[in-house]
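Coming up: chain A.
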Amino acid sequence: MNAQNIAETAMLAGATQGGRRIGEVILDVQNISLSFGGVKALTDISFDVREHEVRAIIGPNGAGKSSMLNCINGVYQPQQGSITFRGRQFKHMNSRQVAEMGVARTFQNLALFKGMSVLDNIMTGRNLKMKSGLLAQALRWGPAEREEIAQREFVERIIDFLEIQLHRKTPVGRLPYGLQKRVDLGRALAMEPQVLLLDEPMAGMNVEEKQDMSRFILDVNDEFGTTIVLIEHDMGVVMDISDRVVVLDYGKKIGDGTPDEVRNNEDVIRAYLGTEH
Partner candidate 1 sequence: KEQFFPLLVYRTGPYAPNGTPWANGKQDYIKLINATGGINGVKISYEECETGYATDKGVECYERLKDKGATLIDPQATGITFALTDKAPVDKIPLITLGYGLSASQDGSVFKWNFPLMGSYWTAADILIQHIAKKEGGFDKLKGKKITLVYHDSPFGKEPIPLLQERAKMNGFELSLIPVAAPGIEQKSAWLQVRQQRPDYVLLWGWGVMNSTALKEAVATGYPREKMYGVWWAGAEPDVKDVGASAKGYNALALNTSGTQPKVIQDILKVVHDKGQGTGPREEVGSVLYTRGLIIQMLGVEAVRRAQERFGKGKVMTGEQVRWGLENLALDQKKLDALGFSGVLRPISTSCQDHMGSTWARVHTWDGSKWGGMSDWYQADEQIIKPMVKAAGDKYAAEKKLPKREASDCAA
Partner candidate 2 sequence: MSPATTLLDVNGIEVIYNHVILVLKGVSLKVPEGGIVALLGGNGAGKTTTLRAVSNLLAGERGAVTKGTIELRGERIEALSPAELVKRGLIQVMEGRHCFAHLSIEDNLMTGAYTRTDGKAAVAQTLEKVYAYFPRLKVRRSSQAAYTSGGEQQMCAIGRALMADPSMVLLDEPSMGLAPQIVEEVFGIVKDLNEKERVTFLLAEQNTNMALRYADYGYILENGRIVMDGEAQSLRENEDVKEFYLGVGGADRKSFRDVKSYKRRKRWLA
């Protein structure tokens, strides 16, 4: 940890923001480098995420934002660096482990299970919590059925929360883009994650819908204390709802700090924001 980080810790720890208590570092990414053949997607990236905060990652197209999430998620394996989650250090992560540790995510290009209904898509998020054996499920025998119903209740709460009750039984492929994004979020929420990684959750939404989405994100953050890592291109949203922002450009980190700090960072303005913001 460098000096700046320590100072920040002092500032944030214990400080309450809108009732949220920003805690210790929960996820610490150190010196990650990732390349695909000749393409360097990430070069020596380090940043940390604190418990309960909303951490945004921004940067121009192709900067490596999604790749970063993919590394945390175990979808990509970085060539260098390590990731520390709740004090445990990993050279690279394995998707299942990550999920078990309570990290959930949504995807930029909608990775929903197309053939399944909204309800089933969200139910898959509960799978880690379901313990009945194969035979019990086949027979739908006492505990198995009770478990199914209990999880269903949880999922129904998410459905209510996201206001997609009407579409419960619709195959997700038929939904308009914006609602699919919501289902994607629902599936991640169903995992009751401690850290939620969101990859452009508001792409393709109008302002009103973005407001709704912001509300969902902030509510989750507030009510369940979920830590949030958010990639988003809408600067309004990023600046309004995030606590700290990392800026990537061509795979390198060019800025890190509170929205205000980032907004005024020269490099960031040049590479990403342009002059208007």
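A quick word on the picks: all candidates are chains of the complex that A comes from, given by their letters.
The rule is simple: contacts are C-beta pairs under 8 Å (C-beta built on N, C-alpha and C of every residue); 3 or more make two chains touch, one makes a residue touch a chain; residues count from 1.
Fair warning: this is a prediction, and the values are worked out from it, not measured in the lab.
Checked against 1 or 2, the single candidate touching chain A in this complex is 2. Across the complex, chain A meets candidate 2 through its residues 18, 36, 39, 59-63, 66, 108-110, 174-179, 200, 203-212, 214-215, 218-219, 233-237, 240-241, 272-274, 276-277.
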